[in-house]
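Written below as structure tokens is the structure these notes are about.
Shown here is a partial selection of chains from the complex, left in place.
Labels run A, B, C and D following the written order; every chain starts at residue 1.
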Amino acid sequence: MSDATFSHLDETGTARMVDVGHKPVQRRVACAEGFVYCAAATVEALRAQALPKGDVLAVARIAGILAAKRCDELIPLCHSLPLDSVDVEFFIEAEAVRIRTTARTTAKTGVEMEALTAASVAALTIYDMCKAVDKGMTIGGIRVTEKRKE
Amino acid sequence: MSDATFSHLDETGTARMVDVGHKPVQRRVACAEGFVYCAAATVEALRAQALPKGDVLAVARIAGILAAKRCDELIPLCHSLPLDSVDVEFFIEAEAVRIRTTARTTAKTGVEMEALTAASVAALTIYDMCKAVDKGMTIGGIRVTEKRKE
Amino acid sequence: MSDATFSHLDETGTARMVDVGHKPVQRRVACAEGFVYCAAATVEALRAQALPKGDVLAVARIAGILAAKRCDELIPLCHSLPLDSVDVEFFIEAEAVRIRTTARTTAKTGVEMEALTAASVAALTIYDMCKAVDKGMTIGGIRVTEKRKE
Amino acid sequence: MSDATFSHLDETGTARMVDVGHKPVQRRVACAEGFVYCAAATVEALRAQALPKGDVLAVARIAGILAAKRCDELIPLCHSLPLDSVDVEFFIEAEAVRIRTTARTTAKTGVEMEALTAASVAALTIYDMCKAVDKGMTIGGIRVTEKRKE
């Protein structure tokens, strides 16, 4: 298993940005998901809160969208991409808030890091808003669920 | 279960920053952890890579430290805190890279969001560097492991 | 009328940050307001939208809070201040959305620029969300309504 | 008047970035204006200051240009656009400084928010530099004056 495994490393093990200059500009879409696992009481409060009047999920959605747009500042070897759109959706489940994100671009490289970053920062924002009452939350299940060209 | 559950919401369900003006300036420490679950071959490559010459974990460490310092830009209702220090450590385990972070401040409010943000962004950075060879990674187990005043 | 009129200019007319090193750390509060003047139909839609389920005002609130925290990056000669809190409130009036902001700090210099920046960016965000249907909006009346030490 | 009024809201009232992936890349121009209304003495000082040697308007111009380039970070649902240019001009009038901005891009969506943001932040910067001597300033008249494709 050589260093060639890592596209972000050259043959001496040094970090680099992959040169995407010769890749085609193409519509690219990536979806990710993530979960904030929390206590039943927190789920209940979120459910009551989320509909109809609360700001909790709106705040988390905006945080996720803004983070996706700044992904290249957060992840050192990511390219700056003009995003066509970012969606952040929430589903309040039995023991967690599930987050589903979609990032779209028309560019030379894919947007899974943008989708994952949106999910992570949305999750952190929910955590921040619930941490006063629920000390045992965990964020997990952050993964890419789909990646395609259109 | 009323809206009062959420310290970041006022009585009408509106998001707000909690006023920390009257809290004491104090040394505050928070530790968090997180995991990048990956294939055995990826763990193996990281192990070979990490020591002695590779940049993978150094890049992720810097990404985590920088993200902790910008936590207030990412998480909308977080306060801007002058961090005394941020540590990001990695442990290559059988099926995952474990990340352990520590944030310290001398300020009016705690730093668990900074520690969690460092862990999340370090995890995303590892994901980014390994994604070319491992399509099935998941980030999880992000939680606060300790929070104290000194 | 000499250049001494402008505290941000030295005697040669050169821009500078005022040295606040010897000013006392004190609790300081500033309030500002601003208006997005829009068509009656837009006001009506916002009223219907704002309560109970829409995200428009929540998005603008978050944008205002985040901008206040980054005031020192936007306004070149502003000092970086740790904000104790930022509030952004909206009032849907007959021909406008009125925005009222409050910024609080415990620091060496006042926070009226933070309050004004929050009002301005909240107004721009409302403008952005309504511009598809209302081409004649104007943002105005942005001013400091109160400034005090506590 | 339904939620469909707001292009940034989906049918459930949830905020979203509009997907611009299928819009044509085109040269797009937008102009905006804004005013800092101030006391006659302040206008006089600015006039003396502005020509020939002072930095006041230069600082405000740079602040406006920089803010236009970061519009997508400030306005949550704005797209990241590569600006071809941004101009910020000032006209010292009887009771105000008038600000005129022009933003140009070759992209999939318009730049009125960039032009408005440049005007707003330039106005805030002038306010900041004059606030020591003029406590009664108001920022207003911020609106789009022209929007076209070329």
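By definition in this document, contacts are C-beta pairs under 8 Å (C-beta built on N, C-alpha and C of every residue); 3 or more make two chains touch, one makes a residue touch a chain.
As the structure is a prediction and not an experimental result, all values here were calculated from the model.
Count of copies in the whole complex in this file: 6, from one repeated sequence with 4 chains shown in place.
In this section, only the chains that are shown with their structure count from here on.
Ranked by distance of CA centroids from chain D, the top chain is B.
Separating the CA-averaged centres of chain B and chain C is a span of 30 Å. Each of residues 14-15, 76-77 in chain D touches at least two other chains.
Viewed as a contact network, the protein chains fit none of the simple shapes, being neither a path, a ring, a star nor fully connected. Considering their complex, residues 27, 58, 61-62, 65-66, 69-70, 80, 82-87, 89, 104-106 of chain A touch chain D.
Partner chain C is touched in their complex by these residues of chain A: 51-53, 55, 58-59, 61-63, 66. Chain B makes touch with chain A in their complex at residues 1, 3, 5-9, 12-15, 34, 41-42, 44-45, 48-49, 53-56, 58-59, 62-63, 66-67, 74-78, 112-113, 116-117, 120-121, 123-125, 127-133, 135-144.
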